[in-house]
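Handing you this structure, nothing more for now.
Every protein chain except one is present and positioned as in the full complex.
Each chain carries a letter (A and B) given by its place in the written order, and its residues are counted from 1.
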Amino acid sequence: MRSSLKLTKLGWIALTCFVLSLFAFIYLSPFIRSFVASFMTWEQASRYPPEWIPDPFTLENYMKLFKLELFPRWIFNTALYAGLIVAGNIMFSSMAGYAFARLKFPGRDALFSALLALLMIPIFVTLVPNYIIIYRLGLIDNIAGLALLSLANVPSTFLMRQYFLSLPQEVFDAARIDGCGPIKTFFYICLPLAKPALGAVAVYQFLGAWNAFLGPLVFLRTPENFTLPVGLSFAFQRSMWTEYTPIIAGSLVAAAPTIVLFIALNKYLIKGIVIQAGKG
Amino acid sequence: MSKSHLFLSQKMKSLLEKRKSREALEALILISVVTCLNMVFGYFAAAFAFYLSFFKWDYIGPMEFVGLKNFMVIFKDLWRGISGAYFFQAPFYTGLKNILLYTAIVVPTQTILAMILAAFANQKIKGVQFYKVSYFLPAVTSPVIIALIFIWLFMKQGYINYMLQFVAPGFAPDWINDKSYLLYAIALVAIWGTSGHFMVSFLAAMQSIPRDIYEAAMLEGAGPIRRFIYITVPMLKPMIVYVVVLGLIGALQMFDLAWVMAGSNGGPGGAGYTMALDIYNEAFINLRPGVAAAKSIFLFALIFSVTYVFQKKYKVMVR
Partner (left out) sequence: MARVFLENVVKKFGKVVAVNHVTLEVKDKEFMVLLGPSGCGKSTTLRLIAGLETPDEGKIWIGDRLVNEIDPTKRNVAMVFQSYALYPHMTVYRNIEFPLKMARVPKEERRRKVIEVAKFLGIEDLLNRYPKQLSGGQQQRVALARAIVREPEVFLLDEPLSNLDAKLRVKMRFELRRLLHDELQITTIYVTHDQVEAMTMADKIAVMNAGKIMQVGSPIDVFEKPANIFVAGFIGVPPMSFFEGTLIEKQKSLFLDLGSVLFRIPKTYYSALHPHVGSEIVMGIRPQDIKVTLEPQEDSYEGKIVGYEPLGTETYIHFTINGTKEYIAVIPRGMRISLKRKVYWKSNPQKLYFFRKSTGEAIY
């Protein structure tokens, strides 16, 4: 009896490990396959059955990428865009999140609900009007104009508000009594205390901006101003290279910052998912 | 400084001394940027889209009020589609049909897969963090980049067909160029790309289920499968609703993957055409912003009613 129980338990563990490993393979192998292939010639990468050892080992694909003058520009543009979005969201969403969480002013809750309700509106509804607004502002084909659209996102504000609500009210009261007005409290107390939440906002906004496609596609016009996702899909559709391997190499370069960031910060990111999901 | 100016500044100062007004004023400053940007790019834009849907316009000339004509364009398109017209005569219908099929495949599959994987990972096993990271990795990568990589992996003589021959010998379609497989290829990529994210959500929800409930069930003789069905799934209901609603919202306005894998014209026979692509084309290729606005309102209504009905049915509200 006891040994059979132990046996079924062992069986379960074996099954678990098998399933988890199988899916780890499924999720990871496209990355590994691409990574390996990026060092192959296109002739070898397209061979069937697939080969795993680059022979000859070549950096030609990466060289081709950087020979194209546009590619470094795309990296720069993407970094600039992501930088603006991260900076804007850290600044503005923490300010607003604090005000919505801890200050009293008329219409506060109604306004916050109104902002949250915006999350229900698909981006495609506001796309055309926003295109017209940005066009009228003369900011089409301009990274700054594109960034303006998501400089202060509702989800970041929501996350910051939740964070400030989780801090004890007494600390804010103490600051008021010690002579801080609301704005001073924000700079002296809130910002230093909000580092973990600010980190989460920064990482999410970075990922969102770095990977963004629709916005850059619509609001950026000339290839010099493209971001990596738009640029790479442009390069692919225009067949800028006769071979596919530079596209793969370019994709890996474009994905590298997010992958590195994720592997370095995965604990915080996953925790952030938990917090976000917690509201549901 | 003039006298009235001085008076005004004194009045301002006394206003600032006052507790309530000062707090409100400073709060207003703090929320100003978030509020202004979202009011303009959110509410004003949405209202403008609604307004636009009643006008004929080409971005340059004068706007011409056409009443419900833009919506008639949609319904005529749908009607032609239902009557069996080809893709190019009924693009909106094709996009709608495709996206509904795509959603029906992607949302249940990714939800169930995520839940099962989470259940497996929610055990005392070494290396859970490794699995979580592996599963999550696609979710932090740009859909465009994923699509570019998968175009190559999906080639006729590609990696995926190679792996498939071990599972289903002889099954080797030309995924991207065959109109009967394109949408499924896109759906597979979407499932691959998002299920890891939801798996982490489920895992977190499972870990918050108190251990003693499981222990009680174990004492009553429930095995792992029955524990999963009778305890885990019901306790996860709010999280399931959350994941399904997020999945629905994402799937119904799918754009990036289709754009890259099918192209803006929807690929062979419009097999990869979606509503989102159609709205984009209407707005920026056909230059009919009024029709695009009408179509986007249709999309909004679709997403809103589907998610609303689902939440109503399961009586859990997700913001």
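Keep this in mind: a contact is a pair of C-beta atoms (placed from the backbone, for glycine too) under 8 Å apart; a residue touches a chain by one contact, two chains touch by 3 or more.
Everything quoted here is computed from the prediction, not taken from an experiment.
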{"item": "Option touching the unshown chain, where A:L59, A:A117 or A:V171 are the choices", "value": "A:V171"}
{"item": "Where the missing chain touches chain B, by residue", "value": "17-20, 22-23"}
{"item": "Missing-partner contacts on chain A, residue numbers", "value": "168, 170-171, 173-181, 184, 188-189, 192-193"}
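Keep this in mind: only the chains that are shown with their structure count from here on.
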{"item": "Geometric centre distance via CA averages, chain B-chain A, whole Å", "value": "15"}
{"item": "Residues of chain B that touch chain A when the two form their complex", "value": "20, 22-24, 26-31, 33-35, 37-38, 40-46, 48-49, 52, 59, 117, 120-121, 123, 125, 129-138, 140-153, 155, 157-159, 162, 192, 196-197, 200-201, 204-205, 224, 238-239, 241-242, 249, 253, 255-256, 259-260, 263, 276, 279-280, 283-284, 289, 292-293, 296-297, 299-300, 303-304, 316, 318-319"}
{"item": "Chain B-facing residues of chain A, complex", "value": "12-13, 16-17, 19-20, 23-24, 26-31, 33-34, 37, 46, 48-50, 91-93, 95-96, 98-100, 103-106, 108, 111, 114-116, 118-133, 135, 148-149, 151-152, 154, 157, 181-183, 186, 207, 210-214, 217-218, 228-230, 232-233, 236-237, 244, 247-248, 251, 254-255, 258-259, 261-263, 266, 269-270, 273-274, 277, 279-280"}
